[in-house]
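So that we are looking at the same thing, I have put the structure below in structure tokens.
For subunit A:
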Amino acid sequence: MLGEYLPLFFLGVIVFGLIAVMLFLVRLLQPKRRSETDLEPYESGTTPTSFARTRFSVKFFIIAIIFIIFDIEVVFMYPWAVVFKELLNIGTFIFIEMLTFLGILVVGLIYVWKMGALEWD
Partner candidate 1 sequence: MIGILSLHIILPMLGILALIFIPDKEKSLMKVVAIGFTLATFVVSVVMLAKFEIGPSDMQFVEYAEWIPQWGISYKIGVDGISLFLILITTLLTPLSLLSSWNSINEGHKGFLVSMLALEVGIIGVFLSMDLFLFYVFWEVMLIPMYFIIGIWGGEKRIYAAVKFIIYTMFGSLLMLVAIFWLYYLSSEQFGSPTTDLLMLYKLELPYNTQFWLFLAFTLSFAIKIPLFPFHTWLPDAHVEAPTAGSVILAGVLLKMGGYGLLRYCLPLFPEATVRLAPYLISLAVFGGIIYGALVAMVQPDMKKLIAYSSVSHMGFVVLGIFVLNQQGLQGAVIQMVNHGLSTGALFLLVGFIYERRHSRLISEYGGIAKIMPFYAATFLIVVLSSLGLPGLNGFVGEFLILVGSFKYSIFFTTFAATGVILAAVYLLWMYQRVMFGKVTNEKNSGLSDLSLREKWVIVPLIVLIVFIGIYPKPILDRIEPSVTNLLNVVQANSNGEKLKISPDVTPVSPERN
Partner candidate 2 sequence: MIDFQIVPADFYLLLPEMVLSVGAMLLLFLELFLKGNKTVQQWTAFAIFVVALSLLLSQESSGATGFGMMVRSDLFGQFISAVVLIGGGLTVLLGKEYLVSREWHRGEYYSLLLFASVGMLFMVRGLDLLVIFLGLELLSISLYILVGYFRDRLFSNEAALKYLLLGAFASGFLLYGIAYTYGSYGTTNLNEIRTMGSPESMTFHWIGLSLILVGFSFKVALVPFHMWLPDVYQGAPTPVTGFMATTTKAAAFAAMLRILFYGFPADIAEWMPLFWFLSAVTMTVGNVIALQQSNLKRMLAYSAIAHAGYLMIGVTVGTETGAAGMLFYLLGYLFMNIGAFAVVQYFEGKDETRLDFESYAGLAKKHPLISLAMTLFMFALAGFPLTVGFTGKFYIFTTAINQGFVWLIVIAVLNSLISVYYYLRVVIYMYMKPLEEEIEFSPMELPAKVALTVCVYAVLHLGVLPGNFITLAREAVSAIF
């Protein structure tokens, strides 16, 4: 039974092998000079202007989290939509189920809204 996974195993071997070989080649072929520019972070060719670890307003995080939550939830609707036709024998149920799911999301949205998480100021 494990034999089924043999190709997967080989794929793994090839992937890691290839990476190792490439890294090794780079070491081998790269020029042996080091300058200050080499050690700087890559900023599309321009010189970095400020320190990388600046603090962001917490508002960004909140927005980002809320976005992720609602965005991911939408993803759940695609497979549902795709298999909906096959499941017509329990169609009413899964339709209501999706409505419930959306209802819960709406509750969350209202909560977030009322709590003021969506207001920028």
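The criterion applied here is as follows: a contact is a pair of C-beta atoms (placed from the backbone, for glycine too) under 8 Å apart; a residue touches a chain by one contact, two chains touch by 3 or more; residues count from 1.
As a selection rule, all candidates are chains of the complex that A comes from, given by their letters.
In this text, all values refer to a predicted model and were calculated from it rather than measured experimentally.
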| item | value |
| --- | --- |
| Touching chain, any copy counted, for subunit A within the complex - options 1 or 2 | 2 |
| Of all residues in subunit A, those that touch candidate 2 in their complex | 1-2, 86-87, 89-90, 93, 104, 107, 110-111, 114-115 |
